[in-house]
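Here the complex is missing a single protein chain, while all its other protein chains stay put.
Going by the order they are written in, the chains are A and B; count residues from 1 in each one.
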Amino acid sequence: MAAQNLKHAFFCAVITLIISYPILGFNLEAQGINVTLTGAGTSTIVMVLLAAVVVFLFQLFRESVMATLKSIPRPLPQTHKEPVAENKRAKIESRVLTAIIVLALFWPFFVSRGSVDLATLALIYIMLALGLNVVVGLAGLLDLGYVAFYAVGAYTFALLSEYFGISFWMSLPLGALLAALFGLVLGFPVLRLRGDYLAIVTLGFGEIIRILLNNWTSLTGGPNGIGGIPEPTLFGMEFGRHVKEEGNSSFHETFGIAYSGEDKVIFLYLISLVLAVFTALVIRRFMRMPVGRAWEALREDEIAARSLGLSRTSVKLTAFTIGAFFAGFAGTVFASKQGFISPESFVFLESAIILAIVVLGGMGSQLGVILAAIAVTILPELAREFSEYRMLIFGAAMVLMMVWRPQGLMPMRRIHIELKKQE
Amino acid sequence: MLDVQSLSMRFGGLLAVDQVSLEVQEHEIVSIIGPNGAGKTTVFNCMSGFYKPTGGKILFEGQAVQGKPDHKISRLGMVRTFQHVRLFNQMTVVENLLVAQHRHLNTNLIAGLMKTPNYRDREQKSLDRAAYWLDRVGLMDLANREAGNLAYGQQRRLEIARCMVTEPKLLMLDEPAAGLNPAETKDLNQLIVSLKEDYNVSVVLIEHDMSLVMDISDRINVINQGRPLACGTPDEIRQNDDVIKAYLGEA
Partner (left out) sequence: MQDLLYFSQQLINGLTIGSAYALIAIGYTMVYGIIGMINFAHGEIYMIGAYTALIAITGLATLGIAWLPVILIVALVCAMIVSSAMGWAVERVAYRPVRGRHRLIPLISAIGMSIFLQNYVHLAQGSRNIGFPALIDGGFQFGPEGAFEMSLSYMQITVFVTTLVCMAVLSLFISRSRTGRACRAVSQDLGMANLLGIDTNRIISATFVIGAALAAVAGLLLGMYYGSIDPLFGFIAGLKAFTAAVLGGIGSIPGAMLGGLILGVSESMTSGYLSGEYKDVVSFGLLILILLFKPTGLLGKPEVEKI
């Protein structure tokens, strides 16, 4: 047994060297049309060797290492125990939530503009992730082209404002509805496909939409995108220094305060906050409604669900459409925040980030997804030196989560339902 | 109420079910028995709409249902259980029962968001129905457990309760006693009879446990290698030479 272990450990160490040394140990550099090869620095080589040694030792003492790991108590124990009494929990929950929302309302007035801007981005990701959570976490449909609906929302607003001068508030429902319509139309044919095929097809759809946006230059401006997208107004008051649209007034003049560029940023943040809370509450209701239970039932066992009279297509379609709706919502806000959009913002990577948020937070768990969205947007900013490793870490985290904790950092909690005994 | 006429099912070159006929009257328990691989579950799969039969007719209350999608057949009142229990494992026991009542609920999204009186009313009724059946099968105390964490016998009972909350007219049970101990089998026996007597449900049963089959069936159909072998009351089947041969082999 020991000899076997040693052999295996040695083999794994050699594999580690083979997969890391050539790629990390040599750097290809393009100089004009010529390519030259330089060896990497000593530190890289030492790291590679160290990695091989670590793999060797781990494989050699695999059993005892795993046993030690198991004996460490988990920081977040899985909630298999009976949940706390529903009314008590609801009380605590609603208090904490109110406190957080009040805090979130006043916080931006005391911090820098950059932080508020980042927080707005985090809120947009929260909306996206909550929407995707319906599709992936609840209904169990792996949608890899989710970013397409985000793009539909953003482009709807950009185009409507460019060609028809329609405002943010009008575009918000229109963008969301159009995205939902896209979800409905695209979803209808593909939702009878099996899980992994569905993933690929949605990925294909996402790419097709991006390519179309990139090449339909006459309408979308192609790779150059669309600029000059207006900011939202507050009852006809604009937040710019000068009023752009006729008939509007200016916020700072109306209230007789000095013009400040921060007002606009804070206003956008507040809108995003309201929309994110709206998204969370609506989806939370859905989860407790027949439709939410049907989503989960279909995820758990499609055959059994069908045998009980659930229609696969219509249940999946509602999930897909509702997910798309909130992506359209987020897209409109995003377009307004950036003031400029191009197909660059809607690549597959973006879908992958949103998926990573859902997976890390815990599929189906709203609180988990919200926290993960905040972490994923803010952590790379806090640790800028690591920001280039962001996607590397996401990828690794997705694999590790699936292997060790597929239910996510904050697993979904079941709703406790009180029953009265019937005679 | 159910009339299956010369049903056939072919998979590529394999004729899994060949000209099987079956009749179920109202208020009746009919069993399908046969050796392993005889095609019993395939018959069920055709009846419940999971497979599209390649030949024959299935009439339910005079209406042809062969080839209809499974969820439509289920909505007509023909509901089944599975040979290997299929629960929604990560959902709680009550939620399993609520899902099954989907078509009794107000599924209008706006009504649900607004919590209209009609929505609340129907939601409450389905909760009551769930509570009733949980009590009936003795799972009331486990109502908020995850279904996947129940013991095997409890899962079996939950699966039957899940069918019953849909208020079916015909219940199709695929080996409900598989994996149960004798005491549990006895309870199951009583439960199935009570479903017929007290709730006026007809039952089609696939079963290997002969004592169960002989005890409760009104009539028995025997299938062997996809073909019908015999049909009759338990007593007739017990004395049928073909059946004895098929079961004991030609010694």
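The rule is simple: contacts are C-beta pairs under 8 Å (C-beta built on N, C-alpha and C of every residue); 3 or more make two chains touch, one makes a residue touch a chain.
What you see is a predicted model, and the numbers here were worked out from it, not measured in a lab.
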Given A:M170, A:L317, A:A397 or A:I415, the one touching the chain that is not displayed: A:A397
Touch criterion as defined above, residue of A:G41, A:G114 or A:G195 at the omitted chain: A:G195
Residue among A:V359, A:I374 or A:L409 touching the omitted chain: A:V359
Selected residue (touches chain absent from view) among A:G41, A:G204 or A:G339: A:G204
Interface with the unshown chain - residue positions in chain A: 15-16, 18-19, 22-24, 26-28, 30, 33-37, 136, 140, 142, 144, 189-190, 193-197, 199-201, 203-205, 207-208, 211-212, 214-215, 303, 348-349, 352, 355-356, 359, 363, 388-389, 391-392, 394-399, 401-403, 406
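Note that only the chains that are shown with their structure count from here on.
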Distance between chain centroids, defined by C-alpha means - chain A, chain B (Å): 42
Chain A contact footprint on chain B (complex, rising order): 48, 50, 69-72, 74-75, 79-80, 82, 86-92, 94-95, 98-100, 102-103, 105-107, 109, 112-113, 127-132, 134-135, 140, 143-146, 149, 162-163, 166
Interfacial residue positions of chain A with respect to chain B in the complex: 80, 82-83, 282, 285-286, 289-291, 293-294, 296-297, 300-301, 303-312, 318, 414-417, 419-422
